[in-house]
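Removed from the display is one protein chain of the complex; every other protein chain stays in position.
Coming up: subunit A.
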Amino acid sequence: MKFAVIVFPGSNCDLDMYHAIKDELGEEVEYVWHDETDLSGFDGVLLPGGFSYGDYLRCGAISRFSNVMSEVVKAAEAGKPVLGVCNGFQVLTEAGLLPGALLRNKNLKFMCRTVGLKVINNETQFTSEYKKDEVIQIPIAHGEGNYYCDEETLARLKANNQIVFTYASENPNGSIEDIAGIVNEKGNVLGMMPHPERAANDIMGGSDGLALFKSIVKQWRESHVNHA
């Protein structure tokens, strides 16, 4: 399986993402600069964390208009897995690929620590290698991770089982319903504030994030065997 790691000016978790895929997962991966206009050669798209365009105006607001983003939209529409982590999640909400928005953390602090995440939905292509309600340890590092959406959207997220991860004990940012990660209705676009790529090997302090990437590959292999 071949992944693209999208690199915006100001991305800073692109190397971690690349490392997790190449060295920990053992799959193919390439960096793709935000100016690129073709993602057709890739099976999955990863939007890493960081401060794309310096978070100017709003987090993700300017990146959303990069050339590559129309290709990311196409990939999402084609049903390819698209994962946005941290700033990547912010970009996906700004681009309208995921509902809601990320606000400033309620306590106004940049939160950088490892938190417990509860796997609410393990029936997505990103979480099949986890158990339902399993609590995993994944690092967070953000100042604007306070997920917000209106009541109507929240009801829809719940009805469609789109809430994938919630903060297990302490909510670090004040997000609505303790939301840490959601998928789109089709289930092929996941946005999450915590960084699974930073928990890909015990030497990093934990490896609970690796199963997320394994889930993606498993789903991809299965669907490609079926098509063969």
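Going forward, a contact is a pair of C-beta atoms (placed from the backbone, for glycine too) under 8 Å apart; a residue touches a chain by one contact, two chains touch by 3 or more; residues count from 1.
Definition applied: contacts and distances are computed from a predicted model.
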Protein name as given in UniProt for the chain not displayed, "CoA carboxyltransferase N-terminal domain-containing protein", "Amino acid/amide ABC transporter membrane protein 1 (HAAT family)", "Stage V sporulation protein D" or "Phosphoribosylformylglycinamidine synthase subunit PurS": "Phosphoribosylformylglycinamidine synthase subunit PurS"
Residue in contact with the excluded chain [from A:L83, A:C149 or A:I179]: A:C149
Given A:G49, A:P81, A:G100 or A:P172, the one touching the chain that is not displayed: A:G100
Of A:W33, A:F65 or A:F110, the one touching the omitted chain in the full complex: A:F65
Subunit A, residues in touch with the chain not shown (by the definition above): 57-58, 61-62, 65, 93-94, 99-101, 103-108, 148-150, 174
